[in-house]
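Here the complex is missing a single protein chain, while all its other protein chains stay put.
On to subunit A.
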Amino acid sequence: MRDETVKLPLERAGDATERPISLAIVAMGGQGGGVLTGWIVKLAENAGWIAQSTSVPGVAQRTGATIYYVEMMRPQDGKSPILAQMPTPGDVDVVIASEFIEAGRSILRGIVTPDRTTLIASSHRSLAIAEKSAPGEGIADSSAVVDAIGVTAQRQIIYDMNALAVANGSVISSAMFGALAASGALPFSTEEYHAVIAEGGKGVAASIRTFDAAYARSQQTDEEAKEALEEPVLVQPLATPPTSPRAARLVERLEQGLRPQIATMARLGLSKVVDFQDAEYGAEYLDIVEDLFRLDTELGGEAHDFELTLAGAKYVANAMAYDDVVRVADLKTRAARRGRIADEIGLSDDTIFHTTEYMHPRMEEVVGLMPAGLGRWLQNREGLYGWLDRRVSKGRRVRTYSPGWFLMLYFVAGMRGMRRSSLRHQEEIDHRDAWLALVRDMATRNYALGVETVKCRRLIKGYSDTHARGLSKFARVTNEIERFAERDDAAEWAKRLRETAIRDGEGGDLDGLIKTIRSFE
């Protein structure tokens, strides 16, 4: 227990300023913060201390952030201490956070201070809705929390307590209790901790196992823990030699024609493109990348680490492996996919599983599969097209692993052979070539702008409406890029445009930015 006796050179201000031990538990609803709080109270009471806990559940119980607060102190001459009902910034001994960003939030509350606070936090993330719903990348930067913990906590115990708990068949509260015991912040023995868990009477064995594992892990450094867990990793060979002769020829061509720093990315791209269609399509990919590389070299790309080709190798592959019905059917019917799902659901010998896909094909997709000429003819017959669309466009529950549906998907996946003459392919190729032409044009004028133009391809993703929205964003952004290509800072604007476009309608205002840019003219 702390002795906070204030030494005053004048007259003594008070008799005793010994204060209770204080703990704050920051958690999200349903993370067992209540259970942990109950255990800590019990722990103190069993030892003859007075303990008081408070919490504010309210609406916070539904996934919101919440805080539990415990104070404990010995009674004196039969008199109980008067315990506060909420943590005071700068005066909390232990903060336990059941999620990493919540540890950050507790720092912002001022309850983690370098003079006294032991911070026990699980390093796992449970993403907030804003992080999840952001189009593209929206996940908060955890390193900011790491930095802040470094300067605010007196001591820290941080690792993935959730994973440890799951591995031991229990929940995070047991792991955090173990970490608390290991921290030594409370003057109680491990046996006393065990006794509290045992009193609970539910899932005791798993809780104790988790507690002990957490206790041991809390005393290790991260490096020690890593060594204990992982088997020595063999040094990976630089690249796997291709297994088929056709693939070998492609890989050989790639390695001869491109610089090593580009070859790694291009190999990933090549793999994706061949997987999407065939070896011939892979050769087409290499044609494009090599073309770009030639241009890059002419433009003095060496000085830029061939950034243009590198970005090209990535986005050309994505452009060529577009998301069409054939690809979806192919991915859904592969053997590896079924294995992955079996792993995910933890399939055991005495269970079997089926899957049902939620698909909503529209006439657009059907036309896309048709030979270009026929497809266009049909597109121009509005009445007929609409009539057919009404028959095609509806939600379909596809029982993937029933013989009938599988054959159907298998058949669609098999239409790969006809893909290159399909309407969709024609459209994709036209779009791709127009984009690459623009890239060449921009790069010739301004290298950095060329690179940014390549990266605009990121805007196109998804299916149906999402895909259409992506195409329109791409068009708006590239149009603008062409307009202001002569500006010195064109590349910076292009980047801003692209990043705004990703978030357009969800916190980004593309039209607003375009207006702003035009106002400079």
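General remarks:
Basically, a residue touches a chain if its C-beta (ideal position, glycine included) is under 8 Å from a C-beta of that chain, and two chains touch if they have at least 3 such contacts; residues count from 1.
Keep in mind that, in the parts below, contacts and distances are computed from a predicted model.
Choosing from "Multifunctional fusion protein", "Indolepyruvate ferredoxin oxidoreductase", "Iron-sulfur cluster-binding protein" or "Phosphoribosylformylglycinamidine synthase subunit PurL", the protein name stored in UniProt for the chain missing from the display reads "Indolepyruvate ferredoxin oxidoreductase". Considering A:Ala24, A:Leu43 or A:Ile101, the position touching the chain not shown turns out to be A:Ile101 (whole complex). Of the listed positions A:Glu191, A:Glu223, A:Asp350 or A:Glu382, the one in contact with the omitted chain in the full complex is A:Asp350. Contact with the omitted chain, checked across A:Leu127, A:Ala198 or A:Ala437, is made by A:Leu127.
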